[in-house]
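Just one protein chain is left out here, and the rest sit where they should.
Right after this comes chain A.
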Amino acid sequence: MAAEQGKVDPMKQFQIEPLFGSANWELAGFNIAFTNSALWMAITVILLWTFVAGGMKRELVPGRWQMAVESFTGFIDDMLEANVGKEGRKYVSYIFSLFMFILFANLLGLLPIGVLGLHPFTFTSHFTVTGVLAVISFSIVLVVGFWKHGIKFFTLFVPHGTPAAMVLPIALIEFFSFMIRPFSLALRLFVAMMAGHVLLKVLSSFVIDGLNAGVGTSLMVAIPSFALMIAISALEILVAGIQAYVFALLTSLYINDAEHLH
């Protein structure tokens, strides 16, 4: 019985492992091991490329695939049009890349390929990854803001109609909320992805332990847990989409700030 009591470590799924003996690869003194995380990034890129390439037939009457790709580009285009306006057009490439990259990563991490003995890895559950994406978005905001408005970009911290006496404290608060943006952007995605995966793993350990403990616990614990897992898996698919959307939406809102100040 002891051997069947497979301990489920809910954190093991986030473990990074170097692949193909690349553990000691280095670039300018930094380790650049090709890890399982990098592998899933590569898979994400390949699938995303395949998806978009399938929609490039450029037919006048689109097929299903082309329609799907066009609805995604149209979705990003509409979002930027609504949030940034006409100037938003030039960010479609970036926001589309961001949204689709995160969306595919999130969804790929949910694939039930564990039953085949493979280990899916959700690289968006690592704040090193979400952090870099957030920093890129934040940098774009800073670059665009200072490029377009120069020193006037700092008026972003003083909303219209602020009484003179309140200018300093409000500017301070606005400045902090501005500087927190990259962190909230990165943490939101990382936490949402990690929490969902941990929850699923914990529930799966309930299922396994409950089944191993006998009929009573099977009925009382394992089966309800399994039902909950199914429901939460559905919820996680929703969350995967929502988090990608939120990341892209907030980035476009921040870009709007940079484009138009207040």
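Details
In the analysis below, a contact is a pair of C-beta atoms (placed from the backbone, for glycine too) under 8 Å apart; a residue touches a chain by one contact, two chains touch by 3 or more; residues count from 1.
To be clear about the criterion, contacts and distances are computed from a predicted model.
Name of the non-displayed chain as stated in its UniProt record, restricted to "ATP synthase subunit b", "Na(+)/H(+) antiporter subunit E1", "Metapyrocatechase" or "Nickel transporter": "ATP synthase subunit b".
Between the chain not shown and the residues A:14, A:138, A:157 or A:206, the one that touches is A:14.
Although one chain is not drawn, the whole complex shows that of A:77, A:174 or A:209 it is A:77 that touches it.
One chain is missing from the display, and on chain A it is touched by residues 11-12, 14-16, 18, 25, 27, 30-35, 37-38, 41-42, 44-45, 48-49, 52-53, 55-56, 58-60, 62, 66, 69-70, 73-74, 77, 92-94, 96-97, 100-101, 123, 125-129, 132-133, 136, 190, 194.
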